[in-house]
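All remarks here apply to the structure that follows.
As you look at this complex, bear in mind that one protein chain is not there, while each of the others sits in place.
The first chain written gets the first letter, and so on, giving A and B; residue counts start at 1 in each chain.
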Amino acid sequence: MSTVAGHYSYWMTIVLIVAGMYILIARGNLLKKLLGLAVLQSSVYLLYIAPAKLVGGTAPIVAEGYAVYSNPLPHVLILTAIVVGVATLALGLALVVRIREAYGSIEEDEILAQDRAPDGTHDRER
Amino acid sequence: MALVVVALALQRNLFGAVVLFGIYSFLMATVLVALDAVDVAMTEAAVGAGVSTVLLLSALYLVGGMETKPLVRPLVPLALSIAVGAVLAYGMQGLPAFSDPEAPIHTHVAPRYLKEGLKETGVPNIVTAVLASYRGYDTLGETLVVFTAGAGVIALLRRRERKKK
Partner (left out) sequence: MTGDLILRIVAKLLMPFMLLFALYVQFHGDYGPGGGFQAGVITAAAIVFYAITFGLASAQRLVPERLVERLLAAGVLLYAGVGFAGVLLGGNYLDYFVLDHDPVHGQHRGIFWVEAGVGVTVAGVMLKVFYMFAGRGRDAGDA
């Protein structure tokens, strides 16, 4: 069936989205959650870049002898998205580090348990 | 690549997970080269495989390496993720096929950028031209976001040093 072959890149994207989302939801570890988020994010890169490709085209740098170029617009959008992505990843990591210092753990359930505990454990917070 | 992602999902040693993430980023970069997105691939290789791996490792050093808890109930998130995937697969049927020159994204502004870009800006790399000139406001915003994220990290991680003094 032509839809399967023609949509191959989208299938790949969906696999990545599902995997990233699974890691994001199922894992209690905050660092692992961030990794899942990064995978989810990069699946979006693929989602944007793949439709921009034209078979037989070349990279969007104008030169003699080429007439067909890939679409430059998604490249621009994703280029900035990657850098912003790593900046937000850094921000998330900073938050994780702070949480680790405040709670002594980066496991979601342990943090929740500490929050629900009446008191006593709270003096570890600042 | 899918294999690496699955391994990433199953890996409980966080160090291993970070290394796998680096491998994954590099594979993603090669895929992007194959898709003609050389600028993006360059960024992904430098950012994903380089800087973010270093950042993850240095954060890992601060938070400790092992994921202590095994998965509690993996079925609910798994079902939810697969449901989302199914919805996406359904929506995907409406998208144009891979490398279809008649797809909407190839017929709106992109041809104009490609045709006029060199003439109007004198810059053969259209990605750079669009990035800095046609969409200068976007890029200014993105730069500000990066700046703000950096400022946020400084604000989050600096407090303790001052306290120590």
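By definition in this document, a residue touches a chain if its C-beta (ideal position, glycine included) is under 8 Å from a C-beta of that chain, and two chains touch if they have at least 3 such contacts.
Quick caveat: nothing in here was measured; it's all calculated off a predicted structure.
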Touch with the omitted chain, as defined above, among B:25, B:81 or B:125: B:125
Which of these touches the unseen chain: A:26, A:94 or A:111? A:94
For chain A, which residues lie in contact with the unshown chain of the complex? 59, 61, 79-80, 82-83, 86-87, 90, 93-94, 97
Pick out the residues on chain B that sit against the missing chain. 38-39, 42-43, 46-47, 50-51, 54-55, 58-59, 61-62, 119-125, 127-129, 131-133, 136-137, 139-140, 143-144, 146-147, 149-151, 153-154, 157-158, 160-161, 164
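We adopt the following convention: only the chains that are shown with their structure count from here on.
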What is the distance, in whole Å, between the centres of chain A and chain B, each centre taken as the mean of its C-alpha atoms? 6
Complex contacts: residues of chain A adjacent to chain B: 2-3, 5-12, 14-23, 25-29, 31-32, 35-36, 38-39, 42, 45-46, 49-55, 57-63, 69-80, 82-91, 93-98, 100-101, 106-107, 109-110
Interfacial residue positions of chain B with respect to chain A in the complex: 1-2, 5-6, 8-9, 14, 17-18, 21, 24-25, 28, 31-32, 35-40, 43-44, 47-48, 51-52, 55-56, 59-60, 62-64, 67-69, 71-72, 74, 77-78, 80-82, 84-85, 88-89, 92-93, 95-101, 103, 105-106, 109-110, 113-114, 117-118, 124-127, 130-131, 135, 138-139, 142, 145-146, 149-150, 152-153, 156-157, 160
